[in-house]
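Below: one structure, written as structure tokens.
Here's a slice of the assembly, chains where they normally sit.
Note that the chains take the letters A and B in the order they are written out, and that residue 1 is the start of every chain.
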Amino acid sequence: MEYRVGKTDFNILRLGHIEYFVQDLDRARAFYVDAIGLFETARDENHIYLRGIEDRDHHSVVLTRSPTAGIGHFSFKVASEEDLERLAHKFKGLGCPMRWLEPGEELGQGRALRVQDPLGFQVEYFAEMESVPWLLQSYHLHRHGCPTRLDHLNILIPDAQVGYEWYTRELGFYCSEYTRAAAPSDSVYGSWLFRKPTIHDIAVMTGSGPSVHHAGFSLLEPMGVIRACDALAAAGYADSIERGPARHGISNALFVYLRDPDGNRFELYTGDYLTVDREREPIAWDLDDPRRQSLWGAPPPRRWYEESMTVYTLDGQAVPKVAPTQRAIPAYVD
Amino acid sequence: MEYRVGKTDFNILRLGHIEYFVQDLDRARAFYVDAIGLFETARDENHIYLRGIEDRDHHSVVLTRSPTAGIGHFSFKVASEEDLERLAHKFKGLGCPMRWLEPGEELGQGRALRVQDPLGFQVEYFAEMESVPWLLQSYHLHRHGCPTRLDHLNILIPDAQVGYEWYTRELGFYCSEYTRAAAPSDSVYGSWLFRKPTIHDIAVMTGSGPSVHHAGFSLLEPMGVIRACDALAAAGYADSIERGPARHGISNALFVYLRDPDGNRFELYTGDYLTVDREREPIAWDLDDPRRQSLWGAPPPRRWYEESMTVYTLDGQAVPKVAPTQRAIPAYVD
């Protein structure tokens, strides 16, 4: 893997938020707020805006009433309004569909740029978002696993090498860890890419896509994973627990993967490390090394590889998934 | 210390419940239920009945509206109605004031015997209590430190040797650990006494009494101590935290001592061990060994030794406290 981070004239700070499509807002709220422990910042007829206890911005999750499950847009926060202009210039040059959102068009958010990026995802960039009360020290309100913030996104595209190059060379992302494709390919099967100095803001994996595999929420501490499972089971959501708890080799995170009542997938995640020395050589893994996905040995279920969330265009059309260009399921999966 | 457990013709199973006098039931409920995480089983005009998540009996705490703070009665559960009769016979022989409570006179409880015991405490014995839904696996309802059950009581009397002998020889309690009085005395400064096979159902300490030093509630796990402190502080009860968190040498418990809004003291407690081999030689400590009270070194504040809760007679009179007959504060306390 050649590792080269491109110079950019804009500064992406971090992953911002994700928009989940849900068919029933009340049902989704019962799950995300009452059973998972996210907090509702605001609600309107078609949306619920959620945040974790570490979030100081208005929201890191938008639940949008929709006829189908899936992912509307996801967003990155940039350092300034000028960064938005420079990104607009870049995407215009690439011929990507795009539009500007006026301040407040997405509740609590300043002016924002939405684009259909070259990988096929609806991505939003924003610089300003309303500050809301910080709940980190409102310990009396914390519940269950207690998600702190949206940590990362994991996306699938037919050839992850393409996405790896897009994010590193064009958008200035750094790489913390990556997985080599199965021989004889010498390309990247998956990469963990960051702007904020943790393992990742976004992971790009080879799979049927463009689609979103999951969003990952950080927890306060490892026992949060256990408490989340216990609370979900007690509240009648045992079926939501898709995989884990277990420990990833990649990222070192203690995790559990969940499905919301619409089937959307997300991860509760704790235990990664700082990547402040961002030029450090990425850690390499082999696709067929079972420790990569779980240090403790138990492989993911096949559906964990085969199912992912549909994404949508700027005008609301589902983006068809294209099959991966190479083997996308490790040999150790049944 | 001579260690001899008397034969009895009755079978005391364990500590049952404790009655705290509080001046304002709503204020006490906000504290014990909302901030501490006990659950309300029932309420009437003058009482709130509480339980922990492991309790299957109706209550382990009674909050009673009262003009003053303090401790009404505390109770032990016995194995059968016959045990109650045998205890009544014993106390009658000792000339102790006593009365029978009819089934339901204390809400949820069967017939019970209340006595003013030879040490000066109002003690209740009961065999039957209404079963209520068990919340141990209702994880979605657990909050904060999440007390599981009333674990033990700690009482003060002027000469703890007397109480040690009363509980071991007359009531059949076993001793897990004890503290020698400061030389030249060869008596017991304090003893940890049990019927259920944990460190204790009751500890008898030398101090100004008869009075109750604290009741101790078990937690699910050590992080519960941290979460309890965080939740209390966030809810505006930082002043309630009197001592700790720290680790006891005696009992090995990770603990924190708290004061309710009326000034009543209790302990959140986790980490003791089983004492199933109940004839084992008790562990001995010296009064002036600071590891006894805290393995981590920080001594208790002086008020922790000097203040304790007033107890009341069967007809509701405060029992005057008598000063201890020997030094009752360790040398390491400022």
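Everything that follows uses one rule, which is that contacts are C-beta pairs under 8 Å (C-beta built on N, C-alpha and C of every residue); 3 or more make two chains touch, one makes a residue touch a chain.
Here the structure is a predicted model, which means the values were calculated and not measured.
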item	value
2 chains shown - copies of the sequence in the complete complex	4
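Here, only the chains that are shown with their structure count from here on.
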item	value
Cα-superposition angle relating the copies chain B and chain A, to nearest 5°	180
Chain B contact footprint on chain A (complex, rising order)	34-35, 137-144, 221, 223, 227, 230-235
